[in-house]
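Quick one: this structure, given as structure tokens, is what I'll be asking you about.
Just one protein chain is left out here, and the rest sit where they should.
Up next, chain A:
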Amino acid sequence: MGNVPSAVKHCLSYQQLLREHLWIGDSVAGALDPAQETSQLPGLPEFVKIVEVGPRDGLQNEKVIVPTDTKIEFINRLSQTGLSVIEVTSFVSSKWVPQMADHTEVMKGIHQYPGVRYPVLTPNLQGFQRAVAAGATEISVFGAASESFSKKNINCSIEESMRKFEEVVKSARHMNIPARGYVSCALGCPYEGSITPQKVTEVSKRLYSMGCYEISLGDTIGVGTPGSMKRMLESVMKEIPPGALAVHCHDTYGQALANILTALQMGINVVDSAVSGLGGCPYANGASGNVATEDLIYMLNGLGLNTGVNLHKVMEAGDFICKAVNKTTNSKVAQASFNA
């Protein structure tokens, strides 16, 4: 950094910096400011759909139990940012996931904005029925590419879990409710270590053929690197079209954005993230979890990719929830933009 005295502070106000470099643009208006510097890399998708998992995957892994009203307010704020998919809650037993005990109240309490979808997790038929009764119009099921993880997480083998999910997905399709499939441990498992791309492909294919419209491939413990991401996607994409795939990268080892860039270069155009990087890692004490939506948007904006999301508003929602759970944001963009 040369000889810059450490006394130099913010020489550009937050607003000016964001406007001048503007990797940001007013995406809500649908057009980026032509004066901005962005650069389109050849071979990348033109549009990237961001699936916001903060209210579910994020909060689920936060120790502080967030009051129902706060969750609702949080989701309502996210609904106004341009995000088109916001995972709201999980219809799981409160015995297992106390944070999600208020799933019905949250689902009923949020304002469902037109053009925004609000999927919920449904681990089994009972959860699915409750979700539908509460007004859910989209659901997700959560599989894993690791037998040990499946056993420890949902107390059954992969095969048994697939049969359960089949019931759920069939019922969902009957009611014209789209179902998304998640595959955990796609790049590594905390119990088994490395996971073969073939296994990930097998599980993904199973979920896809039972009727899941999209499969989110999750690097659950964030151990993946661009090389393992590439190998895994090469295998999965032989069986499932890229347009039906998403990546869900955890930033536990700081690899998330590099892994996401790799996925984009391979043709994936749906990315999961959590505002403020909410959610730690239950397998690595003190470690971070989800990739922060703000940091993801920053990269996508800089790449000239359309997301439809307004970064300013996402940062505000992030600020709101961080205050509510009394923690500092995990988003570097937020850290750099709000004065400490």
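Rule of thumb we're sticking to: a contact is a pair of C-beta atoms (placed from the backbone, for glycine too) under 8 Å apart; a residue touches a chain by one contact, two chains touch by 3 or more; residues count from 1.
Basically, contacts and distances are computed from a predicted model.
Novice: Which name from "DNA-directed RNA polymerase III subunit RPC3", "NADH-ubiquinone oxidoreductase chain 2", "Hydroxymethylglutaryl-CoA lyase, mitochondrial" or "Pyruvate dehydrogenase E1 component subunit alpha" does UniProt give the chain that's left off?
Specialist: The UniProt record for the chain left out of view names it "Hydroxymethylglutaryl-CoA lyase, mitochondrial".
Novice: Among A:L257, A:A274 or A:I321, which residue is in touch with the absent chain?
Specialist: A:L257
Novice: Return the single residue from A:G224, A:G279 or A:G318 that touches the missing chain.
Specialist: Considering all chains, including the one not shown, the answer is A:G224.
Novice: Taking the entire complex into account, which one of A:S84, A:T104 or A:N124 touches the absent chain?
Specialist: A:S84
Novice: List the residues of chain A that touch the chain left out of this view.
Specialist: With respect to the unshown chain, the touching residues of chain A are 1-12, 17, 20-21, 23, 27-30, 37-44, 46-47, 49, 79-84, 113-116, 178, 188, 190, 193-194, 213-214, 221-228, 230, 237, 241-244, 251-255, 257-258, 260-262, 265-267, 281, 283-288, 292, 295, 298-299, 301-304, 306, 308-309, 331-333, 335-340.
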